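Every protein chain of the complex appears in place save one, which is left out.
By written order: A and B. Residues from 1 in each chain.
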Amino acid sequence: MKNSNKSKTYWQNVWTQFRQKRVVMLSLYIAVVLFIIALYAPFIASRLPFIWDNADGSRTYPFFREFFAPMDSREKLIEYLFNYLAFCLPAIILLKLLLKKHLKLLLPILLLILALPFILTQARNQPQDYTKLQLQNKGHGIFAPIAYGPYQQKFRPKLPPNWIENTDIPRDGYNLLGTDEVGRDVLVRMIYGARVSLSVGFFSVGIATILGIIIGSLAGYFGGWIDIIISRVIELVICFPTFFLTLTIIAFLEQRSILNIMLVIGLTGWTGTARLIRGEILKQKQLDYVTGARALGAKSGRIIFYHILPNAISPVLVGISFGIASAILAESGLSFLGLGVATPTATWGELLNEGRDSPLTNWWLTMFPGIAIFIAMTAYNLIGEGLRDAMDPRLKE
Amino acid sequence: MLPTLLMITLLSYMMMRLAPGDPVKSNMLSASGDPGQLKEGESEAAKQFRKHFGLDKPWYVGYWYWLTGNPNIPGSKGIIRGDFGISITVNLGTPVSELLKERLPPTLKLNLISIVIMYLIALPIGIYSAIFRDSFFDRTTSLIFFMLYSLPSFWVALLSIIFISKYLPWWPTSDLDPIIPLTTSYWSAQLQTATHYVLPIICLSYGSFTFLSRFTRSTMLDVIKQDYIRTAKAKGLSNKKVIFKHALRNSVIPLITTSASMLPALIVGSVFIEFIFRIPGMGMLSFEAISSRDYPLLMTTAGITAALTLMGILLSDIAYGIVDPRISLDK
Partner (left out) sequence: MNDRSGCMIIILILLLLSNIVGFYLYIDSNSRYTVAVAENTEKIDFLNSNIENLKEKIANIRIAPAGTFPTSSAPDTATNFTQFANSEFRPENAVSGGVITQAIASFSGNLNSLVRSEATTSMIDSSCNDTLAARNLMNPEQYEPKIAQSWEISSNGLIYTIHLKKGVTWHPYTDPVTGNKVPSKEVTADDFIFFWETINNQEIPCDPIRTYFKLVDRIEKIDTYTFKVIWKEPYALAKGISLTLSPLPRHYYRPDPAWTDSEFAAQMITSKRNQFLIGCGPYYLDSWIKGESLTLKRYENYYGPKPYIKEIRYKVMPEPNIQLVELKKGGIDLMGLTPEQWIKETDSSDFKVVTPDIKTAVQDSLAWNNLKIAGKTPKDYAIEKFQYISAAVPWFYMAYNQDMPLFQDRNVRTALTMLTDRERIMKDVRYNFGKIIAGPFVGSSPYIDPEVKPIPYSPEAALKLLKESGWEDTDGDGLLDKDLNGDGKREPFKFSLMISNSGSTARQMGAIIQSDLKNAGIQLDLSPIEWSAFVDKLNNKAFDSCILGWTGVLDPDPYQVWHSSQADLKQSSNFISFRNKEADRLIDEARTSIDPEKRKQLLRKFYRLIHDEQPYTFLFSDVNLRAQNKKYYNNRVYKLGMDDNLIWIPRDLQ
């Protein structure tokens, strides 16, 4: 208990240090905004109206019917996850405010909410173009601010952004950032692409970190033969040319789904964390509190996870933040070479890849996704740097 | 070190051979046009080809051939006698060593220049920001460097091509070594060549400023904290003298060892930059080797990378041993 108390003040220290830098806080805000955009992507752009009144007076809710059972997307898992999160996060906050005293009720209510969509919605293909129906006066609906989805090939291909003065191109819509090679809106694809990029960032770093922690702590704590073997393995993986490794693993993949790409990036990126944890544990093992815990008869797992790891976690956190940035880069790099997630899934790297063939004419396909990648990477890198500074023991002097 | 290297090459060879893809077919059928086109009648087997290069045998035999030489190929001695083998798809029949000879210079040139530039720019800035820690200069350079670090180099390369073709159409964006007529004077010829190098070098180097300058800064900070610096200061030496005579000297060694970690990048090159600027270097070569499954060539590039990385690790271990006598090598 003492331990946790101590660490609390440590984290408070870190937070005050962290907060002092305006640039770092700005990047934190940017990261949060990006996350919110990714969460609420369907509310910003969707081809389905929230409410649809048919010409005969009947009323349907196409958006919500699809919201909890996404049909359009090929990466259903990601869509499920983000859509549920988008629904549950405000629900949790609201409930927390409402149930101030009865916090125990939170979980059951939440579970009920999670189950609701399953009861209420029925998955169904809705191929009809509602905006067209509305134009034909066959009904009336309330749409999201952008009334088309990321997979809809609604426009002429390769249209430049609307604000570029080019009167000779016939248009049938407003494309703020132009359209891609098969007539999908670039802005909408970038909004949905944030989901992919962020989830690739978080999950692949998650995989890498968990692997790294487990392997590193095994090596560091047990030492001896295990350490030697694991160190050799780590050395092996480090010396493996990453590019070669990634491309070879990708050649094995049958399907280019996000999950596979995450695994590839995660499986090639765990060595740093493992080495770090191993070193930390080697250092901490010598310290008195570990010897004390062992003398008290604590089990190895308990010592690692309850005593050593919390003390070794700060550099890992920094690594995670930088790792997210580099995972976003890795994903876009792979897509850029045409080895990333397959269409129709929207990712920033995939848009870059579409622009690669003729960067001179279709500059908007290169420019805007790149800016998005740049912003996201800067945000996470600066957060990482801020964390490192805040946790730097040198600063405490 | 040698067992690790053997293990890496063994694993690479195994993965390569087991991965889908076929050097024989990619050799016999060339991808022409987009989407790929086949010529009628090309899809007959090439068993002899397989036999000749030992591709009809299981992967471990193939690996053994790579190590000790393929009995089917006259003059093949295997990697243990310094023979890299013969390219089977990228340039069928050419010894890999010749391909390296041809592709290494552009990569080496570019990377050497960009590493020099990296050090020239990042070192002074790192030292300066260590001395004036948390000054305005420190914070702005750190921010700028982090933003640079976050710019994907392939994107910057593409954008630079877009802008340059639009606004500076005479500025070269590809073709590293142009043929310049004799009539141009020596200096103008040099200048013309230099223009070809500018873009790739910028794209190669800017991303590493951050790492180098931050590393310099933190090692300098470490050194400044040491007792002997305090002693020196207490002795009444001027700040300038302390920094340049004592602190800098001691922080320089780890900095030099970091250049060891750049060894692999120096030789292997950047796939993306070479891809975009069309530089026929090592990065392109290994990319071609991977995508056409040129096993001997691929083994060579992978092996070189692994060996250099290992060497980098070893060098930095030694250097650490020199700097910090507490870490002994035999541990």
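In this section, a residue touches a chain if its C-beta (ideal position, glycine included) is under 8 Å from a C-beta of that chain, and two chains touch if they have at least 3 such contacts.
The structure presented is a predicted model; accordingly, all values stated were derived computationally and were not measured.
With respect to the full assembly, the chain omitted from this view is in touch with A, B.
Across B:Leu248, B:Ala265 or B:Leu308, the single residue that touches the chain missing here is B:Leu248. Within the complete assembly, A:Gly183 is the residue of A:Gly183, A:Gly206 or A:Pro310 that touches the hidden chain. Touch with the hidden chain on the side of chain B covers residues 19-46, 48-49, 52, 72-74, 86, 89-94, 102-103, 105, 108-109, 112-113, 115-116, 119, 165, 169-170, 173-175, 177, 179-182, 186, 189-190, 193, 245-246, 248-250, 252, 256, 278, 280, 291-293. On the side of chain A, the interface with the absent chain consists of residues 71, 74, 122-125, 127, 151-153, 156-158, 181-183, 251, 254-256, 337-339, 342-344, 354, 357-361, using the contact rule stated above.
By definition in this document, only the chains that are shown with their structure count from here on.
Contact residues on chain B toward chain A in their complex (touch as defined above): 4-5, 7-8, 11-12, 15-16, 18-21, 139, 142-143, 146-147, 149-152, 154-155, 158-159, 161-162, 165-166, 221, 225, 264, 268, 271-272, 275, 286-287, 290-291, 298, 301-302, 305-306, 309-310, 313.
On the chain A side of its complex with chain B, the touching residues are 23, 232, 235-236, 238-241, 243-245, 247-248, 251-252, 325, 329, 332-333, 336-337, 352, 355-356, 359-360, 363, 366-367, 370, 373-374, 377-378, 381-382, 385, 394.
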